[in-house]
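As you look at this complex, bear in mind that one protein chain is not there, while each of the others sits in place.
By written order: A and B. Residues from 1 in each chain.
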Amino acid sequence: MPRNNKSFNKNLALVVALALLFVIPSWMKNKYYLHVAITIFFSIGLAASLRFIMNTGQISLAHAAFVGIGAYFSAVLVKKLGFSFWLAMPMAGMISAFVGALIGYCTLRIKGVYFILVTFGLIEIFRIVFTNFWKPLFGGAMGIVGVPAPVIRLPFLNPIVFSSKVPYYYLALCLCIFSLWIMYRIEKSAIGKVFFSIKQADHLVEAVGVSLMKYKVMAFTIGCFFAGMIGSFFAHYYRNIFPNNFTMWYSTDILVAVIIGGVASFSGPIVGATILAFFSEALSAFRMYQTLVFGLVLIFTILFVPQGFMGLYPRLTPLIKRLSARNVSRAHDVGDRGRVP
Amino acid sequence: MILETVIQSVFNGIMLALVYILIALGLTLVFGIMRVLHFAHGEVYMLGGMLTFYFASVLGLNYFLALMISIPLLALFGILLERFFFRPIRGNFDAALVLGLGLLLTLQSSALIIFGIEDKSHPSPFQGILHLFGATLSMERLGIVPIAVGLIIALLLFVEKTKPGKAMRAVAQDLEAAQLMGIDVDRISALAMAIGSALAAAAGGLIMPIFVTEASIGGPALLKAFVIIVVGGMGSIGGVVFAGLILGFIDSFGAVLFGGPIASILGFLLLIAVIMVKPTGLMGHGE
Partner (left out) sequence: MRKWGLVLCCVVVMLGVVSLNPLLAQAPKELKIGFIAPLSGPAAPWGITWLRGVEMAIKDINGAGGMNVKGQAYLLKVISEDDKYNPALTTNAAHRLIDEHGVKFIHGSITSPGAIATSTVSEPAKVIIMVGGAAKNRLGPEKPFTFCIHVGHSEQAFTAYPWVAKAFPKIKTVASIQPNDETGQAYVEMVTPLYSGLGWTSASVEYYERGTKDFYPLLGKVLPKNPDFVNLSGNPAGTIGLIVKQARELGYKGVMMATGAIDADTLMKVAPAQALEGFISDSMTIPGPHLFPAEEKFYQRYMKEYGPPWQALAIDSYDGTMMLKKAIEQVGSVTDTPAIRDVFANMTYEGIRGKVFYGGEKTYGIKRQLATDFVLSIFRNGKPENTVRINGMVP
């Protein structure tokens, strides 16, 4: 089989990048930078999982609620019921997925803008439920404090408790890579193609006899699964969770990461989450004007790159082609031309 | 005791409903014509209250005069928003969402900085309390009912009877056909933003003497408008009025019966129940 230069280079670049990421903690000792890296990893995971749902044309602003469900259930499982974190994390993902499936089944029959508005309602319901109901379990407004750190118990060895940032870094990185890999595989498969067709022209898909609800609920459930797993990580990393952590604003942060990165490209969430994280760091210099500056930058960024930063890529490619004198053509998914509600 | 509470809740429900309806109407107008979810609409409502307060309390103008200055000012603001921010990204729903979010954050933070952190209120021109079968009806709350109803009727007449109004309906129904008929979509979009912002500003200005205005009242108001639009059906004025009344009554009766937190959820549960049965809203048109 003739070797495909392009994809070999792409894979090599990926491997090198991953290797670098794994090596970073050995020379970067600053706890703060490690913390930023960790938050970037799980933000990427969340943005990717939201984008996964958006692949079927549904924008969910309730995504933070599913992170919260995963976080709360994982905290309860480990702190109050004594489960091991390693069991609790996938369980949290599954609980989140289950709730997602239930809610998806009820609400995904509506389209576009209506669905977004419904997700607003969902996140409010979530907040009120966790603030007011089952207080002995969920702690009410005071949340769950003192969520235990993960512990690795191997036979014949002392238990390894996650006390410094380094094990969390590797856990976050692995979780991120795992989530991205699975979502990528699904997206590139036949199922992924159905998702995209639903986004582009759902009435046509229906006309061909494919069950819209089945695929929409599937995408929603899978997206919520990863949100739940990351939520579990969130709980055991921050060690305290409160209803205030999982508000509409957190959902919009995730959405902004997806759109700024570019919803059409799989790498969009990676780019978007990273840019947003670095930008938030730079923002802190503005003290009490942080939110104002953030709003302004958001406005002007979206006016200049309405397709997101990865949407610039097709424009850059001819430039790169000319510079590198390679004669390979690329097909790019340029993405949305406006949403049909 | 029960009768009093019921009467109070009914009147209160109507008053709340009218304010929500004014806000929701603006939102549905903008969506119907521009096909974007105007996230910053709640901030226009807040600015309506702020500007009315500024002209009435700080500059000492007559309250109604203050209203009549604030509303056109914010209508103009709506036009500027359409021209410089929404028009460049027309058709891109996702980008418009982020844009609206950016506007929301910018406007809310600016309001905090410019107008200050304290709660703002101004005495209402309608003073006094009416007692009906033992129920308390404050004149300031009753006073806004005719004004709000008048605005809603004015909007209905505009959309049904006037040429620009019909053009708006045409654009909302079928953008391409409307363009083929020679309708200038840019101008109609600007008109929609102007009217929508004016209605929201009116709501803000009317509510300011009764309650308080401060920089963060936009968010909860927007959320109410969202619920109304989904329940009533996007693009249907009658649907918005109907859904607004339902939500007003739920809010009014709900807290009396169940307390604050549960009453809040009720509105959202209604939302979900309605869309499960009729996904385009109670009076919405299929799209």
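Convention: contacts are C-beta pairs under 8 Å (C-beta built on N, C-alpha and C of every residue); 3 or more make two chains touch, one makes a residue touch a chain.
All values reported here derive from a predicted model rather than from experimental measurement.
A.B. asks: One chain isn't shown here. Among A:39, A:84, A:200 or A:267, which residue touches it?
C.D. replies: Counting the whole complex, the residue in contact with the absent chain is A:39.
A.B. asks: Please identify which residue in B:78, B:235 or B:254 touches the non-displayed chain.
C.D. replies: Of the candidates B:78, B:235 or B:254, B:254 is in touch with the missing chain.
A.B. asks: For the chain left out of this view, which of B:129, B:154, B:181 or B:273 touches it?
C.D. replies: In the complete complex, the chain left out is touched by residue B:129.
A.B. asks: Which of A:102, A:141, A:160 or A:201 touches the chain that is not shown?
C.D. replies: A:141
A.B. asks: Against the chain that's been left off, what residues of chain A make contact? List them.
C.D. replies: Here the touching residues of chain A are 30-33, 35, 39, 128, 131-132, 140-143, 145, 234, 238-242, 244-245, 247, 249-250, 281, 284, 287-288, 290-292.
A.B. asks: Just the residue numbers, please: which parts of chain B touch the chain that's not shown?
C.D. replies: Chain B touches the chain not shown through residues 1, 5, 8-9, 12, 16, 105, 108-109, 112, 116-121, 129, 136, 138, 207, 210-212, 214-217, 219-220, 251-257, 259-261, 263-264.
Going forward, only the chains that are shown with their structure count from here on.
A.B. asks: Averaging over Cα atoms per chain, report the distance between chain A and chain B in Å.
C.D. replies: About 33 Å separates the centre of chain A from that of chain B.
A.B. asks: Could you list, by residue number, the parts of chain B that touch chain A in their complex?
C.D. replies: 31, 35, 37, 85, 88-89, 91-95, 97-99, 101-110, 113, 223, 226-227, 229-230, 234, 261-262, 264-265, 267-269, 271-272, 275-276, 279-281, 287
A.B. asks: Within their complex, state which residues of chain A touch chain B.
C.D. replies: 59, 106-107, 109-114, 116-118, 120-122, 124-125, 128-129, 131-132, 252, 255-256, 259-260, 263, 289, 291-292, 294-299, 302-303, 306-307, 336-341
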